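Note sheet for the following structure.
Here the complex is missing one protein chain, while the rest keep their positions.
First chain written, first letter: the chains are A and B, and each begins at residue 1.
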Amino acid sequence: MSATLGELAVAFGCQLRGDPDTRIESVATLAGGPGQLGFVASKGYLEALAATRLSAVVADARLAASCPTAVLMHRNPHATFARIAALLHPPAPLRPGVHPSAQVATDAQVDPTAEIGPFALIGARARIGARCRVGAYALVGDGVEIGADTQLLARVTVIGAARIGQRCVVHPGAVIGSDGFGNARDGEGWLKVPQLGSVHIGDDVEIGANTTIDRGALDNTVISDGVRLDNQIQIGHNVQIGAHTAIAACTGIAGSTRIGRRCMIGGGTGIGGQIEIGDDIIISGFGMVTNSLHEPGMYSSVLPVEPVRVGRRIVGRIKRLDVLGERVRRIETASGITSEQATGQHDDD
Amino acid sequence: MSATLGELAVAFGCQLRGDPDTRIESVATLAGGPGQLGFVASKGYLEALAATRLSAVVADARLAASCPTAVLMHRNPHATFARIAALLHPPAPLRPGVHPSAQVATDAQVDPTAEIGPFALIGARARIGARCRVGAYALVGDGVEIGADTQLLARVTVIGAARIGQRCVVHPGAVIGSDGFGNARDGEGWLKVPQLGSVHIGDDVEIGANTTIDRGALDNTVISDGVRLDNQIQIGHNVQIGAHTAIAACTGIAGSTRIGRRCMIGGGTGIGGQIEIGDDIIISGFGMVTNSLHEPGMYSSVLPVEPVRVGRRIVGRIKRLDVLGERVRRIETASGITSEQATGQHDDD
Partner (left out) sequence: MSATLGELAVAFGCQLRGDPDTRIESVATLAGGPGQLGFVASKGYLEALAATRLSAVVADARLAASCPTAVLMHRNPHATFARIAALLHPPAPLRPGVHPSAQVATDAQVDPTAEIGPFALIGARARIGARCRVGAYALVGDGVEIGADTQLLARVTVIGAARIGQRCVVHPGAVIGSDGFGNARDGEGWLKVPQLGSVHIGDDVEIGANTTIDRGALDNTVISDGVRLDNQIQIGHNVQIGAHTAIAACTGIAGSTRIGRRCMIGGGTGIGGQIEIGDDIIISGFGMVTNSLHEPGMYSSVLPVEPVRVGRRIVGRIKRLDVLGERVRRIETASGITSEQATGQHDDD
């Protein structure tokens, strides 16, 4: 699929600087070449931009002047680039119908425009919406509902009577609706607490490879519209995630925690159970969250690696902070030099 | 399925306060309504309890007085609630037999009361016990043994001649018996060390979605009776986990580590290799364990996220602890004020 710059400018509301008849075949990085289109969204790439052999670049007005190429000018170059990339590189067309090796329960409702891939399984009373793609080996369990235009890629498991909205994408190996970790003490062991809630996923949600989302214990686990979940994320039972929140890979969220709207959570973050995280909160990668966070803004706490000698000395110092505090207190006592602010801290030192 | 309060009181050894003929249809949270039964186990829910419209609540004697409903009194309300929930919400009944799309090796032994789901594979010499449920796409590899009443849910992989006991539940995407990470230095690269041990899993074990348990290198990896493993846990080769230990999601345990009985390990914990963790040890979430822990009790080490300005200042402070220590030492030297306790620490400051 290809398009001219003129067609792209019209389709995506860009101002065009350059020949509208220039034909674009594909998108590329700034290292690409003729017939390709790239984008630039930060001054960090000015050097690569100056050297680019691309036919055109999407840029905002500020950076357009630095482009040695034709320019599609737009306030939001990254989103415009994404739209052009989607146009030039469309996914494989849907092949409506049920693959002969797939199995569909007799009382399941599969829209005739949906594609059900090889070895897929559609359970009893399940409903698959229009133009859905259900990939190879995908398992849509009993009572599950999948909204229109949603793609369950290969090897996705959706059980626990989960509901997934429209235009979602779920990547391979994701498990949605498995039992939460519910255990009651019983003697010296544990008794499994039946997990009876479900998972409700809104529209336009993306869920990464091998990510797991547990069903609620009694109520539902809720993932709101527009949420973005990367790979290998774990969402515990009864978690609620607000609209448009994006969470990077390897993050774990323990049960019953509520996360607000438009949050951005870096990779490898751990979030404890039964806490509240408000709207518009940003947590940098590898953070550990053990208490509720209400104030919008960025949060972090990373002790990054150091050369091992330094790292060990730092950890040793940390472990001996008690001793250092005591030494300072003795000096204060002996010398009579104290500060009011500091004195107030002595009690719990 | 439903039951009267009188039937439930008899079946689960509760003292009943209320009408024994009240019929319970399902379980619910305290926000539920008539015909439903909930439970309360802590004073944190007294407000919700006062407002509940449930027909009955399971509670201990202490909290029973606060219930505005019928009460099933029991010393362990959570476990009793779990038992009632299991009675009222039984899993789908077993459909004994082998699904026509499943494949069973000719020398495998599958108990006729077991259910083998669609697209399941049962390997050579494998043994499947009575009343087992082997889910869709589940792979029971060559020589694997599964005890009676165990459920391998959809897409579970059990290989490496692993043995799983009775009444276990393994959730979708779990991989049991894959090769451990065994590599021998060989020039500037690595040589794979064949992984020849197996995995032995006891009775009443639950294993979460996408959790991985490696086979031993030469001896076996051992998961004892009653262990609870949440989702996305990684168990390295030759790890041993004692009975009734519960481990929350996203925890990783490196090779040859031994964990005792009745431990509770919070989510996102990392446990190094070749260490020993005794019985009855509790590790709070996101902990990093690099040395053996013998003394029963709770362990933690979390530097939780802070607003980014605070977080960065704290990390800066930590990195400059050496300088702060040096400043204190100079003051001590110049002023002649030292404490014996502190002095003893100077050498390795």
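In this section, a residue touches a chain if its C-beta (ideal position, glycine included) is under 8 Å from a C-beta of that chain, and two chains touch if they have at least 3 such contacts.
Not measured: the values here are computed from a predicted model.
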item	value
Selected from A:47, A:188 or A:306 as touching the chain missing from the view	A:306
From A:8, A:144 or A:248, residue that would touch the chain that is not displayed	A:248
Hidden-chain contact residue, picked from the options B:96, B:270 or B:307	B:270
Sole contact to the chain not displayed, among B:32, B:77, B:202 or B:236	B:236
Touch with the omitted chain, as defined above, among B:45, B:81 or B:137	B:137
Interface residues of chain A (partner: the chain not displayed)	27-29, 31-32, 76, 78-79, 81-83, 85-86, 89, 92, 101, 118-119, 136-137, 153-155, 169, 171-173, 204, 206, 208-210, 225-226, 228, 230-232, 243-244, 246, 248-250, 261-262, 267-268, 285-286, 302-308, 311-312, 314-315, 318-319, 321-322, 324-325, 328, 331-332, 335, 337-339, 341-342, 345, 348-349
Sites on chain B contacted by the missing partner chain, in the whole complex	103, 119, 121, 137, 139, 141-142, 155, 157, 159, 173, 175, 178-179, 181-186, 188-194, 196, 210, 212, 214, 218-219, 232, 234, 236, 250, 252, 254, 270, 272, 283-284, 287-291, 293, 295, 297-304, 306, 313-314, 316-318, 320-321, 323-324, 326-328, 330-331, 334-335
